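First up is the structure itself, then whatever we jot down about it.
The other protein chains are all here in position, but one chain of the complex has been omitted.
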Amino acid sequence: MPILEVDRLEKHYPLHSGLLGSLVGARRFVHAVNGVSFALDEGANMGLAGESGCGKTTTAKLILRLLTPTGGAIRFAGADIAALQGPGLLAYRRQAQFVFQNPYEALNPRFTILRAMLEPLIVHGIGASATDRVLRVAEALQQVHLDPPEAFFMKYPHQLSGGQLQRVVIARALLVGPSLLVADEPVSMLDVSVRAGVLNLMRDLTRRRGLTTLYISHDLALIRYMCTTTAVMYLGTICEIGPTAEIIEHPKHPYTQALVAAVPDPDPARAAPAVEITEGMPTPLHLPPGCPFADRCPKVMEVCRRIRPQLQPVEGVQVACHLYGEAH
Amino acid sequence: MKRLAFILSRLAQTLLVLLVVATILFLIFRLMPGNPLVAYLDPTFTEEMARSLRRQFGLDKPLYVQYLVFLQNAVRGEFGNSFFTREPVAQVIWNVLPNTLALTLAALVLAYAAGIVAGAALAARRGTRLEHWGIPAVLATRAAPEFWVGMLALAIFSFSLNWFPFGGATSPGSIYRSIWAQLFSLDFLHHLALPALTLALYLQGLPTLLMRNSMLEVMDEDFITFCRMRGLPERTIILRHAARNALLPVVTAFALGIGYSIGGNVIIETVFSWPGLGRTLVRAVAAKDYPVAQAAFLMIAVVMIAMNFLADLLYGVLDPRVSDERR
Amino acid sequence: MSDAERTLALPPRWAQATATWRDALQTLVVVARRDRFALAGLIIYLVFLVMALLAPALAPYDPLALNYLPDGEVAANLPPSTRHLLGTTNLGRDIFSQLLYGARAALVVGFVAALGVVILGTIVGLVAGYYGGWVDGLLMRAADVAFGIPFLPMAIVLVAFLGPSIWNVVLVMVLLLWRDTGRIIRAQVLSLRERSYVEAARVLGAGHARTMFIHIAPNVLPLSFLYGSLAIGWAILTEASISFLGFGDPDVISWGFMLQDAYNSQALARQAFHWFVPPGVFIMLAVMAGFFISRGYEELLFPRLRRR
Partner (left out) sequence: MALLDVSSLSVEYQSLYGPVHAVRGASLSVSAGRALGLVGESGCGKTTLARALIGVLPRGARVTGGAVRVDGTDLLRLPPEAVNEYRWRRIAIVPQAAMDSLDPVQRVGDQMVETMVLRGGLTRDGARARARELFRLVGLEPERLRLFPHELSGGMKQRAVIALALALRPQLVIADEPVTALDVIVQHQVLRTLRDLRQALDLSLLLITHDISVVAHLCDDVAVMYAGRIVESGPVAEVFARPRHPYTMGLRNAFPSLRDSQEHLVPIEGYPPDLASPPRGCAFAERCPFAVPRCWDEDPDLTPFGDGLSAACHRAHEAAMLRDHAAEAFERMARDKTPVAPPEAK
């Protein structure tokens, strides 16, 4: 049974247009996440790719219960997490942890590293004594190669570099012994020369502990390096999902094709064939009844504007596109 | 269309605030210790007379009826008669309102014109001696009590040098054909000068400091750097790009500043015996003349909230981002 | 060295939460060192504090007592002399002694009102900014209304109804002035809430109260402190204004009361500058001290405004 099941997940935000607007106008909604489904087996990892505004970060925050869904369900080990309250929620928070995009902001500027690391132990009541907790923190810091740990204890976040901070964030997430780790653009704020170190560290630690991992990134190259499965999101829906290698080498959905073609390659010899689509994703405000990508799609058909395509198996992956459907 | 919606929503908000302020006022005057009639009722009045008076003022009805009557009267501008002079309250208020508006607007215009120029100058002279001592000097004008500055001004310019009158808005015995004739008479302006300058001296601190901070901030913005990179003349950069953007927060402050200044009028008008709303309020409260006090207070609130609303609209015109804002 | 030994070698402060108060005081020292005006502000407050505490010992006369000349006449309207450093009032009271006692009213009103304003404003701002939604809407509409009330007129009306006492003056200020601090703190909390560390606190299991008071509050307290030092000035100024208008506490000698006394006793016409100049200067100094300290603090918090 999969450990994490996301089932037709939806998150709609009401759009505020002032006191008067809400009285006269019909309420409008931003459809940030609009029917996302996927499942992760224990120990599996998946990359969630897409441009900014496609709903990938919202999906992550829904899974972590930082937001509550407006539709659909998220089941962790079979239980719906939307209903969790109090001790149940606390228990779930021990299971699901997050690595933030911006390590400079993920640590409270007024807490020392030690204090920040002790916080989850205090909240969850982990550790028999103060000394025991400090020892756990020291061990966790060592695991992310911050050695010797006590050299970092009394430091404030602004005294560390981005790479070191992200290691602290990872160590803190692992401190409570989670089984699910979600990482939102874990290296995009870091200098290029230290990115590889953090990526390798995350790969080693999650594999060794058998963690279920969800990486969220706009960078397909990073996802290829880190993940065996990939889902591509567009305007709040998954348009293609399957084994990473297949998706990147033989993208099926026109959007995936455009996305893959747009990635510049460090090797000038391997220029990818360009795929023409119009610039800029629309805001998820007026969702067309048909395929969300129809307006920008170079291969758009009449049916695309009427019927929203569902994910269906095509050559080892799942694609939501009418090009691969039965005749309409 | 968007702009109209913006204006309407601001208007709705403004009216709501006004309603709440009026309600608070009503409650204060009805629920505070001491019935509004206590001051009016003489101990020699008989119980019978007191009851008939209560009926006359509507105080025998339930509170919500009194409230509705109050609102209705407020909208119509009916506030009854003064307890003491027996004049209709509306008359009292209308007589002094032009004086207050003249004083406030004169002072505000002076203060903001001077403040914006001074603030821009302070920003341009960043790091110089002018800035080093100029800012504490401006702070001193904000810290000095208005009434004390007014007292000094009176003692020096009126009592000692005899340049200006000791107080009031017109010389005793002056008669004018219309209110406009009065407002633009030399005599009136002579009376206005000292209080308006005193008030302006106090008010200029806020726009001066804000304009300076705002200019400094804008001058560090990327789009100003980009103007420099394009080699635009410094004058154009400062006047057309920096100052226009820097003015935005000053306009917001103008809105809030009006609040403080109208409130502050209470003080200035008292010092200079200026026959305005503020002095009327102070005297009415001191004399427990509740109908006048209530009306004067409400009028001050109306003027203040209305000016806030106008400043809001002005901001919407100056900054194209505001009326489009979606949140 | 074993892990346990290493732990024990740590400084004893290791488990301390955050040193907000120590930070605030340390920052104050830093501010005073960097900025001569801020240092001047601190010194002004210290001098006033000494004046207020030692007023009975320092004052040569009872500030409310009528003094008589050796010939039995009331010592009214005397110019400054060695007997009466700043002369006497029209009723023969010693102005210098009144000035010393006035520091008491100023400091009590200033500090108590500022503390109240900042505590109320900070809590409102924290709660509104953190919870958002209807809680925020309600609190911010309340702030709008507070901004829609003309401050000084309302203060006069309330004090007139509640009775002329120094504590009513303080109460009125707290009721009306929390709005500025509240709005600023809310804006700050809104921006902090977007920072990942607040979300991190939630993901790590902290509840709402813990997130608000342990994780967010230390980050807005410097701002509260800044507004607090400004509020001291406003409160002193407001108390003076209310006293000047004649709604002050008749049993408490304040600088505003002295000015009212002078104004109503034709001191202006008599050119008795020795009577009405000193109290005004003292009010100004007290208010400026607050401005200077907050400005030094502001430059430290928002380096963009730094003069260099």
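Worth pointing out:
Per-chain residue numbering starts at 1, and chain names A, B and C are given in the order in which the chains are listed.
Throughout what follows, contacts are C-beta pairs under 8 Å (C-beta built on N, C-alpha and C of every residue); 3 or more make two chains touch, one makes a residue touch a chain.
Owing to the predicted nature of the structure, the values given are computational and were not obtained by experimental measurement.
Residue B:Leu318 is the one among B:Leu27, B:Ala113, B:Ala137 or B:Leu318 that touches the chain not shown.
Of the candidate positions A:Lys11, A:Arg93, A:Arg195 or A:His322, contact with the hidden chain is made by A:Arg195.
Listed for chain B, the residues touching the missing chain in the whole complex are 220-223, 225-233, 236, 240-241, 244-245, 248, 318-321, 324. The set of chain A residues touching the chain not shown comprises 51-52, 145, 147, 161, 163, 191-200, 218-222, 224-225, 245, 248, 258-271, 274, 277, 279-281.
Convention: only the chains that are shown with their structure count from here on.
Every chain gets a centre from its CA atoms, and the centre nearest the mean of all protein CA atoms is that of C. Contact analysis places B-C first among chain pairs (by count of C-beta pairs in contact).
Centroids of chain A and chain C (each the mean of its C-alpha atoms) stand 48 Å apart. Centroids of chain B and chain C (each the mean of its C-alpha atoms) stand 24 Å apart.
Listed for chain B are residues 13, 16, each touching two or more other chains.
Taken in their complex, chain C has these residues touching chain A: 3-4, 6-11, 14-18, 20, 23, 195-197, 199-206, 210, 215, 218-219. Against chain C, in their complex, chain A makes its touches with residues 61, 64, 66, 90, 93-94, 96-98, 100-102, 105-111, 114-115, 118-120, 123-124, 130-131, 134-135, 138-139, 148, 150, 153-154, 169, 172, 176. Against chain B, in their complex, chain C makes its touches with residues 37, 141, 144-145, 147-154, 156-158, 160-162, 233, 237, 240-241, 244-247, 256, 259, 262-263, 268-269, 271, 273, 276-277, 279-280, 283-285, 287-288, 291-292, 295, 304-305, 307-308.
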